[in-house]
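Missing here is one protein chain; the remaining ones are kept as they sit in the complex.
Chains: A and B, in written order; residue numbering restarts at 1 for each.
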Amino acid sequence: MGGGLSNGKSIGDVVLDLQDISLAFGGVRALQGVTFDVREHEIRAIIGPNGAGKSSMLNVINGVYHPQQGTVSYLGAKRHDVNTHEAAVQGIARTFQNIALFKGMSVLDNIMTGRNLRMKSGLLAQAFRLPSAEREELQHREAVEQVIDFLEIQAYRKTPVGRLPYGLQKRVDLARALAMEPKLLLLDEPMAGMNVEEKQDMCRFILDVNDQFGTTIVLIEHDMGVVMDISDRVIVLDYGRKIGDGTPEQVRGNQAVIDAYLGVSH
Amino acid sequence: MLYRENGQFKTSYRADQQMLPILQDRMFMGLLLAFVFVGAPFVFSDYFFLSILIPFLILSLAALGLNLLVGYCGQISIGHAAFMSVGAYAAYNLVLRVPQLNFLVVLVLAGLIAALVGLLFGIPSLRIRGLYLAVATLAAQFFMDWTFARVKWFTNYASSGSVSTATIDLFGFPINSPVRKYLFLAAVVTVFAVLAKNLVRSHLGRAWMAMRDMDVAAEVIGIRPVYAKLTAFGVSSFYVGVAGALWGFVHLGSWEPLAFNITLSLNLLFMIIIGGMGSILGSFFGAFFIVALPILLNRAPDWLGIDMSTAMVSHLESMIFGALIIFFLIVEPQGLARLWAIGKEKLRLWPFPH
Partner (left out) sequence: MKRNRNLIILFAALLAGLIAPLVTGASGAGFYTEVLLGGLMAGVLYSLVALGFVLIFKASGVFNFAQGAMVLFAALSVARMAEKMPLWAAMLLAVVIMVALAFVIERLVLRPLVNQDPVVLLMATLGVTYFVDGFGQTVWGSDIYEIDLGIAKEPVMILGQLFEGGILINKDDVAATAAAALLVILLALFFQKTKTGRALRAVADDHLAAQSIGIPLNRIWVIVWSLAGIVALVAGVVWGAKLGVQFSISQVALKALPVVILGGFTSIPGAIIGGLIIGVGEKMAEVFLGPVMVKAFDLAGGGIENWFAYVLALLFLLVLPEGLFGEKHIDRV
């Protein structure tokens, strides 16, 4: 495996640029003046101790939270307080730290929801199952089947997601996000709670997504080995502030980062 | 051994996405429909049609409508009889004021009017959810109760406030006997059940279920909550409005203010809890249960040779309903429909235990 750049892929221009982002809930400051960018085609990791503001960062990127201060530019255009739906329309997909699958639905239906944004047939066309609606359904089913093949979950198509083991649920979560064919994929601790084997599978999928579809990926992960292995650049947050930014090697040698992780008396 | 899908290979996604992908299910449905439309009229008595099958069919439709909202989209309503009353009074006024309209057109229009009112009361669901929404739907219940009791125009200035309907005439064919009423209802309900099934297996249905299961995640993958919730309210009220019109015209014939009160709303809710939330089949099970149980209870004292007043029977009925609701919520939250599915699962393996 090794560093991302060694695959010979070409990192492009900045697709996402966050400037001086601050976010607070009442008196709690989740993020304070954080600035960083994400380049096309790269795998960008966000690391930091618990409560460092990592998930808040993702929530700002896909419009769940609106920062009180700072600007977000996406694909070259400044964004102003987009909501999550608009972010989805702009091609931002994500997975969740505590799996947020639709537990009453089958694996197939869960992944099909990732196509909802692209499905246009009207209420009556669906109710009467007009040929146009049927065709649309089949066409998207085929796209979903490709994702299912890609993530090797063919055997569980019709299984209710609630019955799947944890590791597979994480995979379905990823499948649902992939079905959106996103430009930017946000992964919130995709490997949390997995065993070594499952982690290896997930790493492979993430690298493959990045490689085959050219998807730009921002991920939060606690497993340092994984982060150092698969990411191109890493940003380190601590108490809502950025304390490090750079390639895995640079970050590894950064004194502030080492302090934050090992703990040091200030 | 009879019920198994081994060997039924799907060679296209189209075949895999049929309404009933398993051959035996299709055969069963075919036989059921044949019995409903051909056999039943010869088998059952007028009493059975009037006191069981007719209310059962109409309430199935209403329960189905409520299930789309509560079971599929996860938006609670404890005031859905209000939209039944909108449908009933809309149909009454359409027939009264535009007599040349075909009754099928009246039904659809009554449904649409109910859908509009449903949308209006669904708007709060965009800002509030869960328990707050429950109270908001109570507002619909009491406001519509009052409207139809007090605004004279809706009841055509009838001094008693009650209204009565004429026999439905369908293309010169009067729907006047119990069998005809039953067949008419069976046809209407079958069509609406198919439409509902189509909706819930399309992207709109998936959007509803996504909102129900995890609304934040649904929004993040691009489902618009406004659209999902309002369509659920609209479609649900449409169904319930049509059911209300049928309840008034086919079952009741004439009705008084408060015929569509909160008790009916709660009964609809009980139907989907007992029958199965998020199941079209369950709506039918639940409606049958709620229609049949009181009749059974009323007969039971006679059979057992116990002397019991009707008041006592109705109190007992209330207790049994209450206990059953709690029982189902605890033991089988997915209701009778889930028991049906378990039965099918068992049948698939039979005669082997695993």
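Remarks
Keep in mind that, in the parts below, a contact is a pair of C-beta atoms (placed from the backbone, for glycine too) under 8 Å apart; a residue touches a chain by one contact, two chains touch by 3 or more.
Computed from a predicted structure; not experimentally measured.
Checked against the full complex, the candidates B:A34, B:A300 or B:A323 give a single residue touching the omitted chain, namely B:A323. Within the complete assembly, B:A149 is the residue of B:L101, B:A149, B:V194 or B:A292 that touches the hidden chain. The missing chain lies against chain B, touching residues 74, 76, 78, 123-124, 127-128, 130-132, 134-136, 138-139, 141-143, 145-146, 149-153, 161, 216-217, 220, 262, 266, 269-270, 273, 311-312, 315-326, 329-330, 333.
Criterion: only the chains that are shown with their structure count from here on.
By the touch criterion given at the top, residues 13-14, 17, 195-196, 198-199, 202-207, 209-210, 212-214, 216-225, 231, 235, 278 of chain B touch chain A in their complex. Against chain B, the residues of chain A that register as touching in their complex are 62, 64, 83-85, 87-89, 93-94, 96, 100-105, 109, 112-117, 119, 121, 123, 126-129, 133-134, 137-138, 140-142, 145, 176-177, 180.
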